[in-house]
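Just one protein chain is left out here, and the rest sit where they should.
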Amino acid sequence: MIKVQAEDFDVGRELENLSSGNLGVGGVSCFIGLVRDMAGDESIQAMTLEHYPEMTEKALAKIEAEARTRWPLEEILIIHRYGRLEPGDRIVFVAAASAHREAAIEACHFLIDWLKTQAPFWKLEETPDGGQWVDARSSDDKAAGRWVTAGRGAEKDPDAAE
Amino acid sequence: MIKVQAEDFDVGRELENLSSGNLGVGGVSCFIGLVRDMAGDESIQAMTLEHYPEMTEKALAKIEAEARTRWPLEEILIIHRYGRLEPGDRIVFVAAASAHREAAIEACHFLIDWLKTQAPFWKLEETPDGGQWVDARSSDDKAAGRWVTAGRGAEKDPDAAE
Amino acid sequence: MRILYFAWLREKAGIAEETISLPQTVTTVAELIEWQQQRGEGFAEAFADTAVVKVAVNQEHVGFDHPVSAKDEVAFFPPVTGG
Partner (left out) sequence: MRILYFAWLREKAGIAEETISLPQTVTTVAELIEWQQQRGEGFAEAFADTAVVKVAVNQEHVGFDHPVSAKDEVAFFPPVTGG
């Protein structure tokens, strides 16, 4: 399931919904991304996320579908916020539920790595020096690149790791 | 932080406590282990977790300390239940909070892998054929073995993977 | 052709979205970018360094050699920073 929204979300409730009633779920793995108050040496007052709505839906659906082809998953949830957020605010939530822990953990890792490089979001940080667009990091490309090998449970390429 | 308890826990509240007030946290990764209603072909009515209390505390503290030497973490939380649990019930919760997502995700993965082979818990499953002790799985040893290489952010050994 | 601009490409181009009449000589993303570079100062600046310009055609990431036609929706943006 995919949700793209300006509003915050209730992590406990979302996790509960993900596995409740499905007694075949043995493991749920999740990742929550938060706005930090610093970026490098600079303090951040706020971060505004811009996105490309029609493409966002497509890109997230594609990432979800790709994860499902790679691992035996019961449920997937991706929530991505947009708009103005402040330090401590949640930006993104990904979760994967599976019978097996390894599948849940790897799928969750994959989801967040691919979101970083595939989902059409851009971040404008408000700093004491004014607004600045967050650059894509080459380490994010590398992290996503580790998952390029197709196939369920594909191993990461250690040479491509950060 | 480590909690060994018979009672259930509130995942949302635990995750909230983990990062609230710490604006240096950029990512929180967590894993929740649940009782499934099946083990292989056999249906499970309940699972009773036995443990060795004095050793459990020591073993979990050691796992937490080991994770902290390997990754730059803001917070770690391990909650492990004991006693009689039914399908759908939470067994274990591990979470790691860090400035950086990769550290949070890898540390969380490490915590659950090491719990499987280091924490003195044993599981008795109630099946239609009576009680049966859950065997340790060689895949768990392999999963834990991937993290043997010391050092922060140590790469997993792909040869040792499942 | 519908064209969208995001993040600093939007700021530099001074426009978020427009509908243009596609010149007949433009058949690929690369040609569209060349055409953009000559539309004025803002566009020239937005497309000055094509190494940091990413493109989507009909909401799919594509390379500069991808074909474009009048009925496409084309979006220009910096490398994405989701998550």
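As written, the chains take the letters A, B and C, and residue 1 is the first residue of each chain.
Criterion: contacts are C-beta pairs under 8 Å (C-beta built on N, C-alpha and C of every residue); 3 or more make two chains touch, one makes a residue touch a chain.
No experiment lies behind these values; they were computed from the predicted model shown.
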*asked:* Using the touch definition from the header, name the shown chains in contact with the chain that isn't displayed.
replied: B
_Which candidate, B:Trp71, B:Phe121 or B:Trp147, sits in contact with the chain we can't see?_
B:Phe121
*Absent chain, residues of subunit B that touch it*: 33, 50-52, 54-55, 58-59, 80, 91-92, 112, 115-124, 133-137, 140
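Quick note on the criterion: only the chains that are shown with their structure count from here on.
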*Per Cα centroids, the chain farthest from subunit C*: B
*Per the centroid of Cα atoms for each chain, what is the distance between subunit B and subunit C, given in Å?*
47
*Distance-wise, how many Å sit between the C-alpha centres of subunit A and subunit C, to the nearest whole number?*
26
*Rounded to the nearest whole Å, what is the centre-to-centre distance of subunit A and subunit B, using the mean of the C-alpha atoms as each centre?*
22
*Residue numbers of subunit A (touch at least two other chains)*: 33, 112
*asked:* Using the touch definition from the top, which residues of subunit C touch two or more other chains?
replied: 83
